[in-house]
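Worksheet: the structure to be examined is printed underneath.
All protein chains but one are shown at their positions in the complex.
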Amino acid sequence: MTQTLAEPVQVATARSVRLIYFAWVRERVGLSEEEVALPASAETVLDVVRWLKTRDEGYAAAFADEKLIRAALDRVHAKPGTRLGNAREIAFFPPMTGG
Amino acid sequence: MTQTLAEPVQVATARSVRLIYFAWVRERVGLSEEEVALPASAETVLDVVRWLKTRDEGYAAAFADEKLIRAALDRVHAKPGTRLGNAREIAFFPPMTGG
Amino acid sequence: MVPDIPRDSVVGTDVITPTIRIQRENFDLATEVAALSAGRRDIGAVVSFTGLCRDEGGTLRALELEHYPGMAEAEIARVAIEAATRWPLTGLTAIHRFGLVEPGEQIVLVIATSTHRRAAFEAADFMMDYLKTRAPFWKREHLADGTTGGWVEAKQEDDDAALRWS
Partner (left out) sequence: MVPDIPRDSVVGTDVITPTIRIQRENFDLATEVAALSAGRRDIGAVVSFTGLCRDEGGTLRALELEHYPGMAEAEIARVAIEAATRWPLTGLTAIHRFGLVEPGEQIVLVIATSTHRRAAFEAADFMMDYLKTRAPFWKREHLADGTTGGWVEAKQEDDDAALRWS
């Protein structure tokens, strides 16, 4: 397979998405939700987590233990490796304790 | 093991018990219950079934398929080989269909 | 002041006394659930099973439930005590009707309560499997065309289900 000559168009455009936080992730981040411009390099859920950790100490504390972070893309469960696609809403939360 | 010299005392005494019938066993026998004198040779549940079959055509029909007969001794489930002991009430019925 | 003893510690050691009823009259699910849970703060899970009479596609007018009065309550109590011994229950109720029951009406009720859901689910499931195969009840069909149908035959699948617990 050869690389196509045309570069993907989104390379230079930072994507704007809504991030939503629940339970102790929300408490540590200090926000319920926010609109952010994702770096173009963020392609998966895990990429977003790792980028958020660099923002400040609150995010770093919220996302310190990556194994405890669950995520949803546009309100559907996603795994760390799930690609963001065209998701407009990304939610992060601890393991669920309903029922 | 040698046989004791004294003969068992109950040999000559026919035991009197109450027999109770349910569902299609009751219908085929034509009775809900009866008091009978069991022959001294009847030592197990199956012995009673085989003796009853000899009494008339109704009993013969009720107990024709021995695998479909369930029994209880003094209101506790019993197997064909269960010994009668001192049971005063012996019930016969089809497989149960409660619930 | 007498100090409160946490209820959990009591539940763990005492075996509860099941409620068993064999009756002609109907029963009420909400009333029976309330009897097990009202005023308590140590119950986490309530599982109920209600068995209803089906009309079998319109062919059935009623089920006639015959039972062995002397044995039915004792046998269900035996099974209930076994359930209460196997699972850490806070309450257990089993009610079975006899007589004529019409489609849509209730036949049998089992309620199991516990601190945790798995015990409540399994105990209720176990109770129903044993009620089906060991409680001395027999069903006869009364058909919509006015005739009396046969006695309902026991199902192999019910025997198999009961074997799951042994």
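A, B and C are the chain letters, set down in written order, and residue numbers restart from 1 in every chain.
By our rule, contacts are C-beta pairs under 8 Å (C-beta built on N, C-alpha and C of every residue); 3 or more make two chains touch, one makes a residue touch a chain.
For clarity, every value in this text was computed on a predicted model and none was experimentally measured.
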Visible chains in contact with the missing one: A, C
Touching the absent chain when the full complex is considered, from C:V47, C:L65, C:A94 or C:A135: C:V47
Per the touch definition above, residue among A:I20, A:V36, A:L52 or A:I69 touching the missing chain: A:I20
Sites on chain A contacted by the missing partner chain, in the whole complex: 20, 22-24, 72, 75-77, 89, 91, 93-99
Touching residues (missing chain, whole complex) on chain C: 4, 6-9, 28-30, 33, 37, 39-58, 103-104, 115, 117-118, 120-121, 124-125, 128, 161
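The rule we apply is simple: only the chains that are shown with their structure count from here on.
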Averaged-CA centre spacing for the pair chain C and chain A, given as whole angstrom: 49
Chain C: positions in contact with at least two other chains: none
